[in-house]
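For subunit A:
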Amino acid sequence: MSKRTHAAFVSPYDVREALERLEQDGFSTGDVEIRSSAPLDHDVFPERHAVHSRMPWMALTGAALGGLGLFSLVAWSSSVYPLPTGGMPIVAIPTTGVITFEGIAIGAILCTVATVLYECGLPGLWSAGTGPLDHHLADDHVLVSVTCDEGASTEWAAKALETARE
Partner candidate 1 sequence: MRRRDFVKASALTAGATVIEGCTDEEHFIIQQVRQTTLPGETVWRPGVCRQCAAGCGIQVRVVDGNAKKIEGNEAHPVNRGGVCALGHSLLQELYNPDRVLQPQRLAGARGSGSFEVATWDDAMAAAVQAVSGAAPDRIGIVARDGTGLTGALWRRFASALAAPAPTFLEAPETEVERLAARVALGTDDYPHFDIARAELVLSIGAPFADRWRSPVHYIRALAEMRRGRATRRGRLIQAEARMSLTAANADVWLPIQPGTEGVLARALAGYLLESGGVAAPARQRYERLFPSAPPTLAEAATACDIREDRLLEVAEELAGAENALVMGGGSAAGHTNGLFNVTAALGLNLLLGNLGSPGGVFSPTRVDLGRALSSTGAATPASRLAERLRDGAVDVLIVADADPVHTLPGGFGIADAIAGVETVIVLGSSLDDTAVHADLLLPISTELERFEAAEPGTTAAVAALGMTEPVIEPMGESRHPADVLIALASGLGGGVAGQFPWSDFEEVAEASIEVELARLPGGSGADASDFFDEALERGGVFGEGDPAGAPPGPSGAGPQPAGGRFEGAPNDYPFVLLPFESVRSGTGRAANRPWMQELPDPLSTVMWNCWVEIAPADAEELGIHDQDLLRITSPQGSIELHAVVDPASRPGVVSVPLGHGHSGNGRYAEGRGANVLTLVGSSLVDGTSAPAWAATRVHIERLGEGELVRFGRSYEDMGHDEVIPVGWAPHEPLRKTNPEKSV
Partner candidate 2 sequence: MTRWGMVIDTDRCTGCAACMVACHAENNIQTVGEVEAGKGRAMHWIRIERYYEGEFPDIKVRFQPVMCQQCGHAPCEPVCPVYATYHTPEGLNAMVYARCIGTRYCANNCPYTVRFFNWFSPDFPQPLERQLNPDVSVRSAGIMEKCTFCVQRIQGAQDVAKDEDREVRDGEIRTACSQSCPAEAIVFGDLDDPESRVSEFAEQARATRLLEELSTEPSVIYMRGGR
């Protein structure tokens, strides 16, 4: 059974102080969750809070898959029921090219979105909106919640956040 302590900050710079104090008090980044209603400038945080994304690579993969998929669909479907028109080849590369391009695009788009959702752990419909201070998010505050062990250093955490608050 663990407890959570929440604090809402107006300015990201106060958040930074708080985080530093928490660190000094030996809280690991895993115990601390930062939430904001607008992207925070990353130099606000110490190194260990830095994040990363696989985005461009996923997009490229999607593009490759989509393009290949549509090309093979066109090539296959025209040859299983070959009907000559206007003296063109059954699988006409120029026309197939157009379709393939759209395949690349749609592949990339879908894969990008999928990646975003995956990396953000969305959709998580019922996990959200539980914190008592959530509405502060709407007011452009930054929320910091700390998870700490049974009984133990709650007040430490609280103090750390308090001190940062002034």
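The rule we apply is simple: contacts are C-beta pairs under 8 Å (C-beta built on N, C-alpha and C of every residue); 3 or more make two chains touch, one makes a residue touch a chain; residues count from 1.
How were these picked? Simply put, all candidates are chains of the complex that A comes from, given by their letters.
Keep in mind the model is a prediction, meaning the values are calculated, not measured.
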item	value
Subunit A in this complex - touching candidate among 1 or 2	2
Complex interface listing, subunit A residues touching candidate 2	83-88, 95
